[in-house]
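For this view, one protein chain was removed and the others were kept in their places.
So that you can tell them apart, the chains are marked A, B and C in the order they are listed, and the count of residues begins at 1 in each.
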Amino acid sequence: MTTVSAPKGKTNKLGLEKAIYRGLESTLCNGCGHDSISAAIIEAFFELSLPPHRVAKLSGIGCSSKTPTYFLGNSHGFNSVHGRMPSVLTGANLANHDLIYLGVSGDGDSASIGFGQFAHAIRRGVNMVYIVENNGVYGLTKGQFSATADRGSKSKRGATNSDSSIDLAAVALQLGATFVARSFSGDKAQLVPIIKAAIEHEGAAFIDVLSPCVAFNNHIGSTKSFDYVREHNEAVNFLDFITPRAPIKVAYEAGTVEIVEQHDGSQLALRKIAADYDAHDRLGAMTFSQKHAAEGQIVTGLLYVEREPEDLHVRLGTVATPLNALSEKELCPGSSALEKINASLR
Amino acid sequence: MTTVSAPKGKTNKLGLEKAIYRGLESTLCNGCGHDSISAAIIEAFFELSLPPHRVAKLSGIGCSSKTPTYFLGNSHGFNSVHGRMPSVLTGANLANHDLIYLGVSGDGDSASIGFGQFAHAIRRGVNMVYIVENNGVYGLTKGQFSATADRGSKSKRGATNSDSSIDLAAVALQLGATFVARSFSGDKAQLVPIIKAAIEHEGAAFIDVLSPCVAFNNHIGSTKSFDYVREHNEAVNFLDFITPRAPIKVAYEAGTVEIVEQHDGSQLALRKIAADYDAHDRLGAMTFSQKHAAEGQIVTGLLYVEREPEDLHVRLGTVATPLNALSEKELCPGSSALEKINASLR
Amino acid sequence: MTIVEPKASPAPHSAGEPIVNDFSITIATKNGSGSQTANATILRALFKMGIPVSGKNLFPSNIQGQPTWYTIRASREGFIARRPRSEILVAMNKATIIEDVQKLEPGGMCVYAEGTGYVPQRSDVTFYKIPAEKLANASGLDGKLRGYAENMAYVGVLIELLGIDLEEVKAALDWHFKGKAKAIEPNIKTISAAIEWSRANLVKRDPYKLEPMDKTGGLIMIDGNTAGALGAIFGGVTFAAWYPITPATSLADALNVYLPRLRTDPETHKPTYSVIQAEDELAALGMVTGAGWAGARAMTSTSGPGISLMSEFAGFGYFAEIPAVIWDIQRMGPSTGLPTRVSQGDVLAVYWLGHGDSKHVMLLPGSVKECFEFGWRAFDLAERLQTPVFVLSDLDIGMNNWMSEPFEYPEGQMDRGKVLTAEDLTRLEGKWARYRDVDGDGIGWRTLPGTDHPLAAYFTRGTGHTEIATYSERPEHWEANMERLGRKFETARQLLPAPVEDRVDGAEIGLIAFGSTDPAVVEARSRLAAKGVKTSYLRLRALPLNDSVESFVRAHERVYVVELNSDAQLTQLVRLDTPELAAKVFPLNHNDGLPLTARWIVETLEKMEA
Partner (left out) sequence: MTIVEPKASPAPHSAGEPIVNDFSITIATKNGSGSQTANATILRALFKMGIPVSGKNLFPSNIQGQPTWYTIRASREGFIARRPRSEILVAMNKATIIEDVQKLEPGGMCVYAEGTGYVPQRSDVTFYKIPAEKLANASGLDGKLRGYAENMAYVGVLIELLGIDLEEVKAALDWHFKGKAKAIEPNIKTISAAIEWSRANLVKRDPYKLEPMDKTGGLIMIDGNTAGALGAIFGGVTFAAWYPITPATSLADALNVYLPRLRTDPETHKPTYSVIQAEDELAALGMVTGAGWAGARAMTSTSGPGISLMSEFAGFGYFAEIPAVIWDIQRMGPSTGLPTRVSQGDVLAVYWLGHGDSKHVMLLPGSVKECFEFGWRAFDLAERLQTPVFVLSDLDIGMNNWMSEPFEYPEGQMDRGKVLTAEDLTRLEGKWARYRDVDGDGIGWRTLPGTDHPLAAYFTRGTGHTEIATYSERPEHWEANMERLGRKFETARQLLPAPVEDRVDGAEIGLIAFGSTDPAVVEARSRLAAKGVKTSYLRLRALPLNDSVESFVRAHERVYVVELNSDAQLTQLVRLDTPELAAKVFPLNHNDGLPLTARWIVETLEKMEA
């Protein structure tokens, strides 16, 4: 089990130690990218000095969706059903716009079964931070392809993915998300500021975080011990043994390309957007990342942000008081109103 | 009721009259764009001289999804459930790749409830013609917004749509569709050839057809008689009366922009792609239509086509014989095979 | 001048007694032609004349051009169930006129449009041919709208032939168009023209007459979906998510009509609610679940197909214990079935909706008044029980107009259920357990996200959990939690609206029914009584059943369960609840898509009794 580590003692503006922002001990695999993302989330909320009980963390089902148990232990938690976190978050947000809403999901949860809800929550401009912990596989059900797996990639069992893959960030741009970013679980220096910016964004903020799966990103051509494990598991034809490994960390400059070697030796080419990139041009953002994607590069950073986003509450013009805080007096029109209605129905 | 009209007598290569390609009398509203699309489908299949019983026509639920009853009366028909036509078509196609598969859907059926299935069928490269009869509303349930309705547009009841709209053709390009086109129900000269090309395309062919809804595209500022009907229906607060109208027809040159006035006076700006447009450049296609969309123009024509598409069967490498035609001998491995298996389990 | 075709005369009744305020009128038109306004106007005019009436709209699943029928029943005695046949036919639709005439009661009368080109074929029916198109010109509307005006032509003719009070018709139009003169005027013009023409050209040859009565004083007339929406509003609904589907759409529509009038902030005029059209029913219930979790009074409304899609969230809500109100306006199933026909076929599917050991609390409104009442009560129950509450209405109650006592203002205060405030938490020093049964009723205490206390949060999940809401796979935790949920379900039995009973001394036969079949049962019982057959009646208003059902079954020799479905679904639940009496319980179920008639009940019961 991995414990999300952090320096002791240091407190934030609220005088809270970082420990307060942690959750229960993680039950994910050693070295799982998701735990690094949890650490980044803890860091971001700690640094912004936000009171944990003013935060609602919601998720679907999956290893990634388990993580809300492992951070912000004093925040309101909600594990919904597979692929349906966006609708639950939308309802909660409309009932009480006063909280910060953090939606955590996986690529299976959001790109496969949940693609529709993902899309519609983005379209509606729900004020939330929507993080997809993207490993290209279904971790919790043991390594099947998700809809974000590259076409042509091989699974642990040697099957080849023949479907074209979904680029969630590109689709989010298409669907009018007002904040779209991509990062890598191991790039704390990039990820923490992005999460902080997303929290402060008053609209639908989507973050696609590549997060290697220790257990199932396990192709031919990886390290010695790996080959043995693969052969072993292939032979017995079930996932029996998982080699513990350390999480992958990266640090690279804006404007540069970093080749990240995953646990199994497979590589990712990450391009960090340059300082002079214009993050306010939606059409430009689409073209930029599509162009580099065509070259096999994954663009990371804040791809697009709208200066004055309109969230769903603004669009609906709801009252300032959170709807869940309205009193009976405000909720019930009263008996004279009912008499008028009765009269009007004669 | 509208009957899909066509010249009598003339026969095609199979010696079949066009009448054979018709269906039952339409029960849609007079002037409904969907009936014009049915006419174009009839025309296309007639001109390609395809035997009707070698065609399977599948749909979801909606006015648009009713249309398979009104064309190709001798083809295999399947009205599935709302938003789920793509999965049913995928299964049928895998069971028998020898038929031509025509999927008919609506914008509610494919962009709202069915967005996920739409996306995944496209990703898989199912060999089909997938037509969305796009009117921006839910016709059959009386005029609510669908997910393709423009942001800011007003409904019959005066409600304003605050969600950003989904451009299905753009999403199809994103998701790797190997044939993507857009047209207008009333533009037979453009629509028929596009449908014929789609039928001949050996992969996932998607056609977004704008198809005005007579009954519910009915905003302020339309003709006199219209205003009365609107006031009438608004007053009684239910849809009571629908003015019969003629279908809208258009004809315009490649490379030009046509302003189409809908029944209610609202306007559409259609840009027909020019002759020199390169339809084999996916990235170019995305940028082109996104650019014009930003200018409020809807690009029509064949946006993108892949020269050598790979359909799902190619990807799976299935046998030549349709799976539904395999004999018991081919289906059952036989008793000796079972004995071997029993032995292997000791 | 139009005279009745020789073949048709003399109409048998022409000599006989007048038949007053006791017959049904069927109006056959095409949908989308504007006839709904005409028909609703007639219905309300009769209602305003003090005559007990009911109106039933039999419409196709289509927008324009298909046959549609509207039946109005006037009943001196106040019976408002559908009758199998009508005495009067207004035949405007060429496509169906022959069959429509065949369905008329012997001795009936028929007003038909010249445009149908119909040639009368029944000698026992009085026919009146009317030049509807010509009369429509009087409307002054332009060509395209003539078709609409034709409907007002038959209104005028019926005013003259049946003696409908013109003033009440005008009042009805005024009500209908909310006083919009511009909309009303063309109708009045056409009606007047039709009246004049009738006076000049028709000779009354039939016995049917309408006369003012005093039986509707103080009553209101409304459809069940609007009633349910109003009930929800007076129950403080703050969030609604829905997806369009017939016959539930008009419930959400009514929310969108009345909420802006009744529920905006006095200063800012901003809405104190939000209504979202979801992308589908999974999302609709997902949003309602999120809002209910957050402490809003949240609801959705749907019909069969939507119920199927809500299965997963329904089971989640049951297990994670989240308040939600789900209206199921039942239509004919399975599958897409008949979207515009009535049925009560979702009872079993909803009761056990969701995999695993899920089961649900259901309310069964039997009138528009109960739609209003259950509209607010459902929220109290959902929040008290911390569980999804289903309200099973149907197309007949939901979409047709019904006479009703005026709505009554909700009793007492809202019951917001067991919620710990920041103050409570301070008092408890933050020590609380979300799923601990401190009160012995199986219901724990919850907090709402936003409660201003550092220890207010807990973790909601659909997986196994401890009393303090942490994840657990331990058998003892699972069993304890399921036992508590069982206890909660027993608590529900006691909190739910009790059945309405009418036990008759010496009755061997007991009838159990629910929902829209009530008027047919009431009428059937009086007919049976007239024949000397005593029956007791228990009308269910909620599931799970409470003890009174068992005692009712015990108290009778034979109990028949009246319901509109193919699988006798409620019969099965009654038997399950009364195992040792199960053999006394018989199904009396029918399912042809039409509202039930008293005649069917009487005849079928007599057969079964024989």
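Worth pointing out:
Definition applied: contacts are C-beta pairs under 8 Å (C-beta built on N, C-alpha and C of every residue); 3 or more make two chains touch, one makes a residue touch a chain.
Since this is a predicted model, take the numbers as computed values, not measurements.
Here is the thing to keep in mind: the chain we left out touches A, B, C in the whole complex. Within the complete assembly, A:Ala147 is the residue of A:Ala147, A:Leu168, A:Ala279 or A:Val305 that touches the hidden chain. Only one residue in the set B:Ile42, B:Ala56, B:Leu102 or B:Leu268 touches the chain that does not appear here, and it is B:Ala56. Touch with the chain that is not drawn comes from one residue among C:Val562, C:Val585 or C:Ile601, which is C:Val585. Only one of the listed residues, C:Leu338, C:Ala422 or C:Leu495, touches the absent chain: C:Leu338.
The chain not displayed touches chain B at residues 24, 51-54, 56, 58, 68-69, 74-81, 84, 86-96, 98-99, 116-117, 120, 124, 316-326, 328, 330-333, 335, 337-338, 341-342, 345-346.
What chain A contributes to its contact with the hidden chain is residues 1, 27-30, 61, 63, 79, 81-83, 112-113, 115, 138-142, 144-145, 147, 157, 159, 215, 224-225, 228-229, 231-232, 235-244.
Although one chain is not displayed, chain C still touches it through residues 60-61, 304-305, 307-309, 311-312, 315-316, 318-320, 332-341, 343, 345-346, 348-350, 352-359, 461-464, 473, 475-476, 478-479, 482, 486, 565-567, 569, 572, 575-576, 579-580, 582-583, 585, 591-594.
Note that only the chains that are shown with their structure count from here on.
When each chain is reduced to the average of its Cα atoms, A sits farthest from chain C. Taking the mean of the C-alpha atoms as each chain's centre, chain A and chain C sit 44 Å apart. The set of chain B residues that touch two or more partner chains comprises 112-113, 115, 147.
Looking at chain C, residues 279-280 sit in touch with two or more other chains.
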